[in-house]
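Rather than the whole complex, this shows some of its chains in their spots.
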């Protein structure tokens, strides 16, 4: 028909996505497909996309979703399975990513960029204090290092960690700590196990570490706030998303794989912002074509070639080929650490946990459970509650939600 | 006159529109509140479409009542609404009296003062919690850091150093913590709505009867007595109106709560509904019905208070 | 106790001098009325005395003490405003008690005084009501009550009756006169209603543009107005003033004769005219006569009734002994 | 009142000083926001105070380049203007009828209207989404105008009602005697007479429409998205972009603040809610 097709794309307002709007101008030129961007804050995006999708869709042709939603939404039939041509080279996508975005072997969302978590610290400070942080170090050692570099009078805090309540904020980090202590969200029957000894030990450790060696107001800090603090030189150490490394402007940053307390599995998380096609759209074909382009090697190259961006700004974490590129390695000192972290993350269900996901459980009820627990954890962190009380309340809340949801 | 029916006719569009606006969503909410309805469930896919076969009676209400945050949300929202009302009214009266008489630059001061009222709630929250109240990066952090710096350098000063070493270092307050997040919301909303109160009180002060004041002067009333016995009573109606309008708006605070602490330590029923609405629409709807009931209780209370004012 | 003396008092608002230098003495116990047309400065003068306005120059003495710089509440004066200025949220009792409460009087004493005032003013039944529930006359009485309890050296009234309707005004006028008879406190009363001035005053002060035109007892002013202005202002209906040949016949620039000092006949008289409107009040008849060639309209008053209607011819004869003669400056001729 | 005012030193010196301090304090956050909008994101979180930065327009350029600021702004203007007009269009006849032909139910109707404002929006989000989608009006200007009108209608009716009640009934009756019909009554007498009140009602309604951020965010995608949605799209991105956020915020609230400044006289005189006297 004479009309140019138009796609409405809901994106989370992160840097890579914003940049995509410019890179995709070329796509529009080439294919004639008009692109309408709706960029939203994560929470609002999730709410909008959920309400649109749950009520039959139709507002968006392409949506940004995360690893938590992809498998469940795929299972529920809210989003369409994605199958691309050979050129797409699906095997180039990192296996952990594919696993996390698939349900029963079918990929429902294509990763735009992905991340794991790792330790970022100021080598100058640790050196000065005479301590070291190794890959997969022990938590005790990490705490000792934090104590050694903690110097609040001069505005340097030993450890900056997420404390802001939210299943994707403090709970992302806390879950990795719990995992590394050998805990999990649910047992095989999906009964919450928050009142387990592993959780208790992990939370005590977390509160102790961040409470004593963290900056004031940690219960309000998440990725954004800590990034700003770090760039202001206020953080000695930061354990967070690998993507942070590309934003750091402070000298002397060093990386280490996430520490653990005996169980390295799940000590670092796995996350991807992916693109999916909601079931209600009328432009499924065009949408899939766009996703195929936007998550391809070709796209990475296009960003690298774009006059405003270059290799330093390409989306990472999704494709092995990107890490293999020498130009990329040259500008991304964190590349190998990031790749290692992503590759070591294991989202699949295991004997220890029945659910898919590292720092979350890919079940529809998880956001509700996660937010409830997140608030308890923030309360424990700021001392409004004891750790034991917070854990007991979390267990009760999670139990009520899971019971309500008909798990048992 | 034959056009006795006309008045009713003229009211009809407004009444019918509002009736539709209220009844249809409310009816659906009521319906959802009595059935099992979740957006997504791997275990019980049959719950994901609203249908009478998922009838649950008062189960959703039961669930909501048992929620650990339910009573807290009600109590907390009353606390924040009352605090905001208290502060805005007090500040509003004081400021209105302060700027009511003419002084150099009165117009400019008035413009400066009422500006916060025009700011969007989300902007307000982001502005305050990040750029002003943040204990490290915000103005608070900067100010505390600055003051501590000054104290430290004074402690090292010869002669008076001993005196300043008795001074403690200031600790910045985290306004996102469980204990304090409600205060942050109270502060920012008070900042935004005090101008509204000032506007209304100022308007009312302009209609204050000067002869009454002169009579009071002759009766020997001091400035304070004039304020206490004349101005305050004169302001009682506008105060009632400010309370009423603000209560309407503040019972449904949302963006501020979300942005400050994501409901940590500070919640109201609308926010609780939002949390349930992640997945459990049945529970969200039941909470909605509770919220409607609460709103109406407050409304009845408020309307009692100002109902007479309204019709006089 | 309540002698008020103004010495060379002036008042300007910005550049406009509203009161030129003015001297006036009001004796203790006197009922003084300020009259004059709107804007002549009556209220301003009263407010200067009350202390609600600062004098621009000159002195105000109350009981021989210089009160020019004394704040209003310390002058010992009470004022009753045209708008009543009651405190709308207080009951009548509280309104009346307010000045006493401000003076930190004991509650029992306050109660006693309020009850006393209420009795004098027939307000006892309304003490617990709010001003909004009272009629105009009752409100006026409350305002007076609030003034009385302070036992002031003098009462100041600013057009206290002008918001009341005709019948009530007559009643309240009497009440205030009776109050004065009873209390014998100095009262200064502002009005632009000459009937009020005539009926209530011991001493009338006629003002024009801030100047005192004449001071005297009501009958002084009625019988010997100092100039045309006062002559026209005092008496109702107004004195008829004519100039021209008829005045010259009397050796004056203008002559004035009052409606009640004119003989009327349907058959003969000095001047002939035509009846315009004839107002039959029963007790009196006012006839407004046109086409006399003397003035647009001449008003005459007849006791009782006379059977005239619109358009009738009529003859008027002024009573010569009650004629007022004015010179070219409008001043009374001896 | 001359004496009373002048004898107190407070009025002469302290009052203006205090008033200025209060005014500046209240304005300071907005000033700070505007100032920050001219800083780079890095400067914005630096402890150096106020003046030690090089002002930059980057944040504004970025906003208009990466986000379609003008479309959001246009939508805000369109929806707020039409919603205000529509609200007045429905509200004026209603308030007129209530003020001049009150029945026993009038007070209750008014109260009921106000109470609809207390319904928590979150409770009816899903019903609204269902409904508007099935009617095919989701993300249309029509829907946003309608919703904004409905949420402001109660306050508008109330405000207008209080203004209309102050119009002497005599004047309306004089109109009746002079032969105006109902429409003429509204057009020739009511609106000209209550003009000040209507204007300040419209202004307040406009402000509330402009700042509405629940429905305008949730019932739109692209077509009818207003500045509130632009704010939502810039709130908490990856990194604390105070500069960028400030610029977006300043651009979103700027127009309404300026409008408020120009109309402040109107607001000061008009915001009585029947509270005068």
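Think of it as A, B, C and D in the order they're written, each chain with its own count starting at 1.
Going forward, contacts are C-beta pairs under 8 Å (C-beta built on N, C-alpha and C of every residue); 3 or more make two chains touch, one makes a residue touch a chain.
Keep in mind it's a predicted model, so treat the numbers as computed, not measured.
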Problem - Assembly formula [one copy per chain kind displayed, counts for the whole file] - result: A x1, B x1, C x2, D x1
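The rule we apply is simple: only the chains that are shown with their structure count from here on.
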Handout entry: Graph separation of chain A and chain B (steps between touching chains)
Key = 1
Problem - Shared interface partners, meaning chains that touch chain A and chain D - result: B
Exercise for the section: Name the chain whose C-alpha centroid is farthest from the C-alpha centroid of chain B. Expected result: C
Exercise for the section: Per the contact rule at the top, check every chain pair and give me the one with the most C-beta pairs in contact. Expected result: B-D
Practice task
Can you check how far apart chain C and chain D are, centre to centre, with Cα atoms defining each centre and the answer in Å?
Solution key: 54
Fill in the blank from the handout: Rounded to the nearest Å, the gap separating the Cα centres of chain B and chain D is 16
Problem - Numbers and ranges of chain C residues touching at least 2 other chains - result: 51-52, 71-72
Practice task
Any chance you could list the residues of chain A touching two or more other chains?
Solution key: 47, 54, 225, 228, 232
Fill in the blank from the handout: The chain D residues in contact with chain A across the complex are 42, 45-46, 66-67, 125-126, 129-130, 133, 138-139, 217-218, 221-222, 225, 229, 232-240
Fill in the blank from the handout: chain D residues touching chain B in their complex are 1, 3-5, 8, 11, 15-16, 18-20, 22-24, 26-27, 29-30, 32-33, 36, 44-45, 47, 49, 90-91, 93-94, 96-98, 100-103, 106-107, 109-111, 113-128, 130-131, 149-150, 153-155, 157-158, 162, 182, 207, 210-211, 213-214, 227-228, 231-232, 235-236, 240, 242, 245-246, 249, 252-253, 256-257, 259-261, 264, 267-277
Completion exercise
Counting only contacts in the complex, chain A reaches chain D at residues 8, 10, 13-15, 18, 21-22, 36-42, 44, 47-48, 51-52, 54-56, 58-60, 223-225, 227-228, 231-232, 243, 247, 249
